[in-house]
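Single-structure report; data block below.
== chain A ==
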Amino acid sequence: MSIKLLEVKNLTTEFKTDKKSLTAVKNVSFYVNQGEVVGLVGESGSGKSVTSLSVLRLLPENGYISEGEVLLSQNNILNLDQKSIRNIRGSEIAMIFQDPMSSLNPVIKVGEQLMECTMLHLKHTKKEAKAHAIEMIKQVGISAPEDVFNRYPHQLSGGMSQRIMIAMALSCNPKVLIADEPTTALDVTIQAQVLDLITEMKEQSNIGVLLITHDLGVVAEMCDRVIVMYCGRIVESAEVSCLFENPLHPYTQGLIASVPKIGSGSDILPYIKGRVPDLSQMPIGCKFAPRCDGAIEKCFIEEPLLIQLDNQRQCRCHLVSERGERNA
Partner candidate 1 sequence: MRGYIVKRLLNMIPIMFVVSIVIFLFIHMIPGDPARLLAGHQATFEEVELLKEQMGLNNSYIVQYKDFMVGMLTGNWGNSLKTGLPVGDMVIPRMKPTLILAIFTIVWSVISGIAIGIISAINRGKWIDYVVMIGASSGISLPLFWLGLMLMQIFSVQLGWFPTTGIDGLKSYVLPSITLGAGITAMIARYTRSSMIEILKENYIRTSRAKGLSEFIVVNRHALRNSLIDVITIVGLQFGFLLAGSVLVETVFAIPGLGRLLIDSILFRDYTVVQTVLLIFTFQFLIINLIVDVLYGVFNPKIKYE
Partner candidate 2 sequence: DQIALDQSNEPVANSQSSEGNDKSMVIAVNAEIISLDPHNISDTLSRSATNTMYESLLEHNNSMELEECLAERYEISEDGLEYTFYIRQGIEFHDGTALNAEAVKYNFDRVTDEEKNLRRRRNFLQVESTEVIDEYVLKIYLKAPFAPMLDRVASLSIISPKALEEYGDRGIITNPVGTGPYVYKEWVTGDRLVVIKNQNYWRSGPQIETLTIKPILENGARIAMLQTGEADFIYPMPTEQVNIVANDANIEVIEGMSTIARFTFINTSKDFYSDVRVRQAMNYAIDKEAYTNVVRSGYSTPLSSHVPASIKYHVPQPLYEYNLEKAKQLMAEAGYPDGFKTHIWAPNDTENMRGMEFVSQQLAQIGIEAEVIPMEEGTLSNSIYSAQTPEESTVHMWYVSWSAFDFDGATNSLFHSRNIPPTAPNVSYYRNPVADELIDLGSTEVNSIKRAGIYSELQEIIWEDAPWLFLGSDVLLSAKRTTTEGISVGPGGAINSREASTSK
């Protein structure tokens, strides 16, 4: 069962800007097993998307990976040449993006966009590709697939486009699916449909899913394991139930607490004060220290390490590690 499909080790990604080089992702390590949904959560700007784009080497022009490995079935794909990496994209790792409407080419029929992938990777002929595309459209739960095949993206609703994106991602039977906020642009009822579909697909083909979101509700419902990021670093990772039951990192705690809960009855919502620091203005020491109520002097001086607590659990906090050490 637990075959590591994708493993990221010590990934550090930087951006060249006019002033200096900014580190958007620092020393991130995680893995995705077969048949598993791993959630990646964090506030806006915490480096979730950069992490996923680094995996596929689709960073914007000014971004580069300065360190680390991305192992896909034990091969480091960071060492591949352009051609080989292109062979992997779409066929081994597929990706779904946040905004389905803008992620489809507006001037090409959706069917053709679907066909491209299989013609390239599975060497389908036009006819085969078309049949396959229609089959995929059907699979993602769209009735009248032939009709949809011939439509342009603007003729689809948001939910339909996202389903097309999923069909496209899955059409070459990838091993890993990276979904970067796949439902943020959608409504709750449609979101429910799409998440349902992803779960279904995962179960059917036993793929590994890296689900990026900032919605803790989605994480709670979908994921097996969760990784929490803050300022480009992993601050905590755990099995989903552990994390929600017993969040260790003050950031995780704050995050979970500030989600409004139906029926909680409380009048004032707890919240995390302050704001995510700008990449160019990173505090020394723990990046969360300025917003942390429990911060001690050490937190402002020295950056804590990510401590392995038990086999599924990691946390990056002086308070926790001290407590842990004391406990140990």
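Selection rule, in plain terms: all candidates are chains of the complex that A comes from, given by their letters.
As a working rule, a residue touches a chain if its C-beta (ideal position, glycine included) is under 8 Å from a C-beta of that chain, and two chains touch if they have at least 3 such contacts; residues count from 1.
Here the structure is a predicted model, which means the values were calculated and not measured.
Going through 1 or 2, you find that the chain touching chain A in this complex is 1. Chain A meets candidate 1 in the complex at residues 56, 58, 60, 82, 86-91, 94-95, 97, 99, 102-109, 116-117, 120-121, 152, 154, 165, 168.
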